[in-house]
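Here the complex is missing a single protein chain, while all its other protein chains stay put.
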């Protein structure tokens, strides 16, 4: 009966655990004593590329509210139209391509010239070959805002892989479902299924036509049942990124300045005319638009609802940084947002500090890695490779930062007496603390050791 | 001792279950692999009618954030003033009546002519019989927006039951409490109590006067303690809908066009003058206001913050549909909202598809049933009865839809090459898919079978 009493105590432990949880009541998702550079947890392979998915149940991503994905689309690869239950920002890391989104209720404004001359009739499919909604050229640095429920496709018309990273905010009210990222496929499928949906058996993910009876699709589209079945793609194992055979002749405006050149960027005055023509793309890789620029150190550009008004709807913003070796981004914190920092090139040493004054991250982070920076956590970046480049997505349409050191820092704004009394230092030292660093954001730092390792 | 070890394994199972839950951390409320047409789970009977309550803890309603109720008020029935912790939309399904709301701080603008001629004094109760806030006539199709905390009453002055359905959004920040619907009764009571409050013993629900000491009420109202006790309605078992004895002589404007006729609808230009005169009611049953109209098929009307500005505050909108037999609402999804669809008349076959491409609903739904349509889930409606009529409440002040087929559909917006490559069909087939259906929303469909049953 000794075992019986051990069961009793075991059950009691259970009960305590259980009560502990009910006492807690809401998840302490941001109780982060250690952060990690995150790598994708699932790779979904397709005929024309692959989608790498970060586990949004990982504590750091859960705290930030972000779901994160990387798309690698091979040349001639077509990422089939898909929509999400959340707003997202996509950044073009590498390559070039075409992108189209279908905005509900808007007209097909891209139309071929009539072939036979009589093509005014909208419903007559003979007067012209095709008409469709806007198609945009993509190049490195383009940042694309996509509202929830809006179908989007990408096509790689270059010679190198088109690499995109995308952050969707599951925590703001654009997502009206639970906190899972749910891609709805208009075409294609995902034979592997999604790993990230807990409580659902991992199974093949089909496109949405698959769920309707072919007879209904036939009536809805006024097509025959065979074509309707074809829409369901049941025999199709190419996945969600397919390889295009032959030319990809979508209607699109010419690139203005040659192949790799700069795209004609429509800069508007913030007064978008209608929802249908609202600008959704902005390039962040042009140093001439930089918000912070020091030739010897690098530049930082930001994208918020002032320069891309649709971000007000999505409640997201972005920051692009590119700094040279030994440049340092002065320690700073996010005032009103969480951030997801993705390294697009090079490497840097990063230190991050939580609300308890503990160093929760102290590592080199390199190309392809993701790091979450929660609201209020202070972070210092020091480029250790030749060129360190990153993109940061933030959960606020006008994310603000505050720096610890530098000309616009919190220390500069404090009276000398607060500094001398707070740190028990002399007025001379306090003046050095306040005034020595005249840069705002970027400074030069010599190679250094990073102090003691964390306990 | 064999039983003992089975207990051990049983307890271990418990532990695993428990850990599974803690690992999950937030509820996967929208992991919906099967949806059902929902019926009320509790009926609260009163002297003058009944309230039918849907269980808002059912997974589908929980996912949508909605709490849903149906009010059946008999002739001469008076639904006593009540307010909620959430914003709500109410739709008049049947009958006619009167409705009043009390807006905090606004003046009593409905006033009887003085009886004795000297009645200018506001506080003198002798110069006039009564004055009170606005009273409105209700008729079928009226949709009423009610902010949280605002007391509202209904009176059936017709000869048939007055039937209302109401959806309250527990998930937006008009509700600052937890996700339970909490009616606060100004008068009356509910002897049965509420089934839907978990963790609270089901008990008689009293009006709010009941919780104050009668002495306090007497001092607050400057009445005697006996009247104060009467306000508490402790001996009253009539419930929350009472039967009015004799005439119900509230001050109200005349109906302009006779009994069953059309009510003078104040159409404003969206610039409401003050909060006190803000328009809160709009009729959705007038085909002349329809947004989509095909004489042979039916019509669809929508109500959003553009035509009823108070919806911006409530973050809700509504859609009313009425279609004939064999009309089909083309497959579509909600872009930025969840919806609760209530059938007011007739029946229809509905298919719904989730993010995994699975058919999660495939049934006939008929008058009195409720169906939740989560954000992104595609849905097709096909009227199987003579006339299918429904009201949809949506969790966004400007809910948008996107259609799969038709003239404004996602397929029309996609380039032909995306369609041919995505579904491996010929350009001719793709053109048929894109251009054959020239309707936007409603189309005719012949009677049909609905394909294989779901696995």
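The letters A and B name the chains in turn, as written, and every chain counts its residues from 1.
Convention: a contact is a pair of C-beta atoms (placed from the backbone, for glycine too) under 8 Å apart; a residue touches a chain by one contact, two chains touch by 3 or more.
Please read these numbers as outputs of a predicted model, since none were measured by experiment.
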Query - Residue in contact with the excluded chain [from B:35, B:162 or B:187] - result: B:187
Report task. Give the residue, chosen from B:161, B:214 or B:376, that touches the chain omitted from the document. Result -> B:214
**Report entry** Which residue of A:106, A:225, A:313 or A:425 touches the chain not shown here
**Finding:** A:425
Report summary line: Interface residues of chain B toward the undisplayed chain are 3-4, 7, 10-11, 14, 17-18, 21, 27, 29, 57, 62, 78, 80-81, 83-85, 100, 102-106, 108, 110, 122-125, 129-130, 132-133, 135, 147-151, 153, 155, 173-180, 182-189, 194, 197-200, 203, 205-217, 219-223, 227, 230-231, 233, 236, 242, 244-245, 248-251
Query - Interface residues of chain A (partner: the chain not displayed) - result: 1, 4, 7-8, 11, 14-15, 18, 21-31, 33, 63-65, 171-172, 328, 330-331, 333-338, 351-360, 374-376, 378, 380, 382, 395-396, 400-408, 410-419, 421-425, 429, 431-438, 443, 445-446, 448-452
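Heads up, the rule we're going with is that only the chains that are shown with their structure count from here on.
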Query raised in the report: To bring chain A onto chain B by a C-alpha fit, how many degrees must it turn, rounded to the nearest 5?
Result: 120
Query - Length of the line joining the C-alpha centres of chain A and chain B, rounded to whole Å - result: 36
